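A single protein chain has been omitted; all remaining protein chains appear in their positions.
Take a look at chain A:
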Amino acid sequence: MLKLEHVNKIYTGHHALNDINVTFPEHQTTVIVGPSGSGKSTLLRSLNLLERPESGRYHFDNLTLDFKQSLSEKAILKIRQQTGMVFQDFNLFPHLSVQKNVTEAPIHVLKQSPAKANANAKDLLAQVGLADKADQFPASLSGGQQQRVAIARALAMKPKYMFFDEPTSALDPELEADVLRVLLKLAQAHDSMIVVTHNMEFARGVADQIIFLEDGKISYRGKPEAFFTEPTQRIHDFLSAMNFMAKP
């Protein structure tokens, strides 16, 4: 279980996360939505400690961190090894082949044997429809293919949670569909996922829990049905602005 309590993140003069209290249940998909600059990415990046909040508590299984104290390197590594992250702009390692992108961390972090890591990578690349691209370098792939490699790379660590930070924002609609299909498959397999997205259709389709962030505060947390069918005026305005009219 992943849980944040009274978490605050402040950039100079800007309260990016304001007293965040939230639980991310296992085997469920939580989708975080909200206007640009509302703190969605900061929230996600705080979960794998790419951002360090100033205060609050972080619970991951039996591990508890107090952001007011300095965090041990060991705890940070433990959390990162059990959470996978997929970025908006893929961030594949350009100097490594697709296969090596997927095997790099299992071999050097989890100390898997190369044979095992390679076999696992082969399976994962097949799952995301890229078995034939294993020996290519990332630059020769389309954006959608690169993002699917990034998903396979994160999955190779067998994380408890997968985080997606606007995974399709940099993609054309046609390529976006391929990536969304992979995400949908993961959600249907009941992986524990936290997704930041602007794609409301997708959010409605996969979310078990929706979080609506605004000005660093959670202003809605609950089932997607109520979010989309009985929105408050503010959420209605947001959905309209996203060209996604609430449907009954």
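Convention: contacts are C-beta pairs under 8 Å (C-beta built on N, C-alpha and C of every residue); 3 or more make two chains touch, one makes a residue touch a chain; residues count from 1.
Throughout what follows, contacts and distances are computed from a predicted model.
K.L.:
Can you pick, from "Amino acid ABC transporter, permease protein", "Mannose-1-phosphate guanyltransferase", "Serine/threonine protein kinase" or "Periplasmic dipeptide transport protein", the UniProt protein name of the chain not displayed?
P.N.:
"Amino acid ABC transporter, permease protein"
K.L.:
Please identify which residue in A:Gly39, A:Gly84 or A:Pro167 touches the non-displayed chain.
P.N.:
Touches the omitted chain: A:Gly84.
K.L.:
Give the residue, chosen from A:Val7, A:Val33 or A:Ala154, that touches the chain omitted from the document.
P.N.:
That would be A:Ala154, which touches the missing chain.
K.L.:
Which candidate, A:Thr23, A:Ser113 or A:Ser140, sits in contact with the chain we can't see?
P.N.:
A:Ser140
K.L.:
Touching the hidden chain in the full complex, which residues of chain A are there? Just list them.
P.N.:
Spelled out for chain A, the touching residues are 48, 50, 73, 77, 80-81, 83-85, 87, 89, 91-96, 104-105, 108-110, 137-140, 150, 153-154, 157.
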